[in-house]
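Handing you a structure now.
Here the complex is missing a single protein chain, while all its other protein chains stay put.
Moving on to subunit A:
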Amino acid sequence: MALKIVKGSIDRMFDKNLQDLVRGIRNHKEDEAKYISTCIDEIKQELKQDNIAVKANAVCKLTYLQMLGYDVSWAAFNIVEVMSSSKFTYKRIGYLAASQCFHESTDVIMLTTNQIRKDLSSPNQYDTGVALTGLSCFVTPDLARDLANDIMTLMSHTKPYIRKKAVLIMYKVFLKYPESLRPAFPRLKEKLEDPDPGVQSAAVNVICELARRNPKNYLSLAPLFFKLMTSSTNNWVLIKIIKLFGALTPLEPRLGKKLIEPLTNLIHSTSAMSLLYECVNTVIAVLISLSSGMPNHSASIQLCVQKLRILIEDSDQNLKYLGLLAMSKILKTHPKSVQSHKDLILQCLDDKDESIRLRALDLLYGMVSKKNLMEIVKKLMLHVDKAEGTTYRDELLTKIIDICSQSNYQYITNFEWYISILVELTRLEGTRHGHLIASQMLDVAIRVKAIRGFAVAQMATLLDNAHLLTGNMQRMGICEVLYAAAWICGEFSEHLENPMQTLEAMLRPKVATLPGHIQAVYVQNAAKLFATVLKSQEGNTDSTAAQETSQLMIDRLPLFVQSANLEVQERASCILQLVKYIQKLQQKDVEVAEEVSALFAGELNPVAPKAQKKVPVPEGLDLDSWINEPPSESESEDEQPKAIFAKEEPKHSRPRREEVDEKELAKRREARKQEQANNPFYIKASPSSQKVYQEAPGVEHIPVVQIDLSVPLKVPGLPMSDQYVKLEEERRQKERAEKKKKEKKKRKEKRSGRGKKHDSGPESEEDITPAHQVDIVTEEMPENALPSDDDDKDPNDPHKALDIDLDKPLADSEKLPVRSHRAAEAPKSPTEDGDATSQEPKKKSSKEKREKKKDKDRDRKKSKEEKKKKKHKHEEKGEDLLGGEAEEPVVQSEETNEVAAPPTSTSAEETATVAAAEAAPMPEATSGIAPDSEPDEPKDTEMEETKSSKHKKKKQKKEKEEKEKKKKKKHHHHHHHSDGGGEEAVQNGTVEEEEPLPPMSNYCLLAENSYVKMVYDIQGNLQDGSQVVVSVIFENKCDSFLKSMEFNVLDSLNSKLQRPEGSGPHDGLTVPFQLPPGVSNEARFVFTVQSIIMPQKLKGTLTFIVKNEDSSTHEKLDFKLHFTCTSYLITTPCYSDAFAKLLESGDLKCSSVRLEGVNMPFHHLLARICFHHHFSVVERIDSCASMYSRSIQGHHVCLLVKVSAQTVSIDAKCDEPTLLGNVLDEIKQTFSQC
């Protein structure tokens, strides 16, 4: 043995450790990937070894590789192995790896539940801490549900280190398992006043995070937080609380008023910038929530703005940034106070730091007015010219457009100016926002009628100079503008001064290089222009001009007829034929202009983008009902290939073509030419258009003439927007002068008038009249449009589920699943009572949603509900409660099977019995769900554990699929978790049809009197061969408060209660919680045992104080703790080959037992043995199964269970005969009871 160890460690010398790996990677810079792949091979070898140290080392290296971006999910099972090591060193490595590599879809996570639970209850606080840290990274809904109660217990742990972690992780648990929020909240609240600052800070952290998402539920905590704010000196806590108040004040203005004073005091007094900043932020939030107009608050605004100005002026860029950020919040409600700092903000636009420039830009948005818009935009345009990097320039561009177009162009006084700004923006190189500019052009031209003439003129110039926009490859984004230009020129062609010139511009051969959708618009609008031109030309006596125009069309259109773009081709060929027909008519001297323009008669009205959505659904129309019979299942299968085809089609059509190599392409081209030459109907194309035909598919492939545009572009003939600034200034001055004149006149007319006031001072917003009489057409909406704006809230937001009312008293049914199992035959099953008590409406509604999916169950349940309604008519509880009640037992039992909620109010009892009568004994059966159900699944999993891990993965995948199928049926699934030692019901995966197991519990009664009831369960501690953990659930049965509970046991020589250091051998242990009436809670006690081969009983006493409103009494309750031999066994999976070897070894002693008259299915029998006696099934063949377990001190216990008729024979082998005998006795007893 010793030799083996030495050999092992020599082997290990040559294993790489993490440092070697890192060094190796650094030394193999050139062939890193190759080096790492050899390392991964080594790691795989190391993982195959039995030595846990080697494995841990391997996992440690894997964690590093994962960090470098390598997929290590294949080692998930090994990570679990290392996690379950008893040594802290390895455990920590395992958990670190898990926290890095596991995510919700990692399937081995479900194997970790019991391991984590064990670590959470470990006597070593760092084991617990490591488990909590790991769990916080990979908690899943299942883990959250199964462990919520354990974590909640840890919130009252004696060590602040654990309390703090447990409190913090609760947030993650809430997110994954929202039902836990209400039961856990009271304790969380309690932790706000924890003596340890770390725990307190964690609690504040969690509650703030919760409140941020659903503030209204946390208003009732305001006084508590207010107290904390005034008393705490921890800046972290203060910042969090102040931030929280910022979220709460909008809901409760009275709170805001109260806050202003302490906050302003803090602002004046604190030296910490972070705190100052948050105070200012919250004051702003308060001021926003208070409806303005309160004179004394303007002082606060001034204070904030002043402080922010100091921040912005600070040389520290961080403060500058934050100052701007806060400023933008004030801006929303008090724009005036910010506007006075315009100088400062414009200055920030010149900052070298992009983050700061972006913030300043945001502020500008709210600072514009009719008066300063032009000035600000002018400044921004300068920045556009100077800006480096397209991102920032694009940002500027969108900001300019945002600023100008905000609130329906409210601030634009001169649309000519705006159009020219847009035109100037088209000269930006490399912008992605061509589309945005185009849509603005269209919007303005359509909606501002007065501007059309000007817009059309500008667009015509743009079209004329189109080559400047399309000249450069990089500028492709901007050619979108031509789309707008072409459309505007066509649609409003009556405003064109020289339509003929524009028509020619639109029919240039170069147009064919534009993207297809733009060409299409070109073609269509060329036709519109053609109509206009004809109209003007036919008025003249000279008819040749009109015929020339037609000829122009006929000459140029074939270019488009050959376009590869379907839309372009179709439009072009239609119009070409039309023009040919017109030409014929013209040759006969028929006047056609009227008829041609009639084609495009009528005006388009702007329609609001949401108009379609807002059309109200007519009464009596059900959009969700089937028009025809719904397609059958089999049809949907047929549909699949179709869908694939449709999806793949576009892929084939375009990019594929580019992949074809040159040779092939040339060959095809030849072939095509041949074909075309032989085809008499093929119109021979000009060389350029042929190119288009071949290469149009990708925009990048359009042949473009490169024009070097090093000189800044100036489109000739376009007015510069700057001119407008001057013009506008002049105009305004003139207006002012005129007004003055008028006023003077007025004054002259009535000298005693009060006109003087208007005389001086800056003009107000309203005084500025727009340059044109602008009639902004509003967008059309359908009649009876619904005014509501659809909420765009993300339905997947996990925080939505946490919108839970926390002030309602806690119903017992909401208790977290404790890991006890409801005893099926218990006279007063706790769940039954729990179910009956009040249900929140919220819960009910969620249940209703579930119900939708469970269509099958629905009818049954409904009828049940109705039945119940009749029964309970006399009760005040009402339908709400009944509804919840009817479903609750079903869901509960489906979900968890492990609720242990104690009875509370006797008033509820009456209801309970009825509900229970229907729901209790076989919940699955009553729920009306096919009994092939969930409890079987985890057994499969467990079963798998006995096989090789590879095999296992496959199986689990299959299982997953199955599960998903089931989910569809049932929506709710659950891993039927049994208690801590990892004992889960085991059953052969093939027997799916067998009936489900009745719920089981390992908790048995310890003692009971009129005040308190104790149930307990004992589990071995795998990490320490001499320890067992006794979990005791204390339940308060009376109407009084139970406190100062002390748990004491008279130690024997063999077994001792572990007491904290420094306490005497007879001192009791304080139970770490108090019990309000009707509440139960669990505490764990660690015992050390020496010999485990015999069962043992320990006498003990619980002392406690019963506190009423007026008096309190000291009470005690004696009990006997029964340590069975079973409780020293730990469920340990065993592979069948290992099992066979073990039996062959001959070290084991034999024993056997017979059980008569056992009347239950075989898989129930096995499940019971597994569950109550901590065994796992190694193999099962028909009615025969081998089982295995291991004691905390390493004894192997093997069973061979056979059943024939009603006789069960168990042959057993163990290396310790006394232990075996006792275990068999206990098994016998288990079955004699049922």
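The definition used in the following text is that a residue touches a chain if its C-beta (ideal position, glycine included) is under 8 Å from a C-beta of that chain, and two chains touch if they have at least 3 such contacts; residues count from 1.
We adopt the following convention: contacts and distances are computed from a predicted model.
Asker: Assign the chain not included in the display its UniProt protein name, restricting the answer to "SERTA domain-containing protein", "Superoxide dismutase", "NADH-ubiquinone oxidoreductase chain 5" or "Adaptor related protein complex 3 subunit sigma 2".
Answerer: Protein name of the absent chain (UniProt record): "Adaptor related protein complex 3 subunit sigma 2".
Asker: Looking at A:Asp353, A:Asp385, A:Glu591 or A:Asp1039, which residue reaches the missing chain?
Answerer: Of the listed residues, the one touching the omitted chain is A:Asp353.
Asker: Touch as defined at the start, partner being the missing chain; which of A:Glu81, A:Glu278 or A:Asp464 qualifies?
Answerer: Residue touching the absent chain, from the options given: A:Glu278.
Asker: Out of A:Thr89, A:Asn265, A:Gln302 or A:Gln587, which touches the unshown chain?
Answerer: Checking each option in A:Thr89, A:Asn265, A:Gln302 or A:Gln587, the one touching the absent chain turns out to be A:Thr89.
Asker: In the complete assembly, which of A:Asn265, A:Gln317, A:Gln347 or A:Gln733 touches the absent chain?
Answerer: Hidden-chain contact among the options goes to A:Gln317.
Asker: Of A:Arg212, A:Lys378, A:His435 or A:Lys1149, which sits in contact with the chain we cannot see?
Answerer: Selected residue, touching the omitted chain: A:Arg212.
Asker: List every residue of subunit A that touches the chain not included in the displayed model.
Answerer: Contact residues on subunit A toward the absent chain are 9-10, 12-15, 17-20, 22-23, 26-27, 53, 56-57, 60, 63-64, 66-71, 87-90, 92-93, 96, 99-100, 103-104, 126, 129, 132-133, 136-137, 139, 161, 164-165, 168-169, 171-172, 197-198, 201-202, 205-206, 208-209, 212, 233-236, 239, 243, 270-275, 277-278, 316-322, 352-356, 358.
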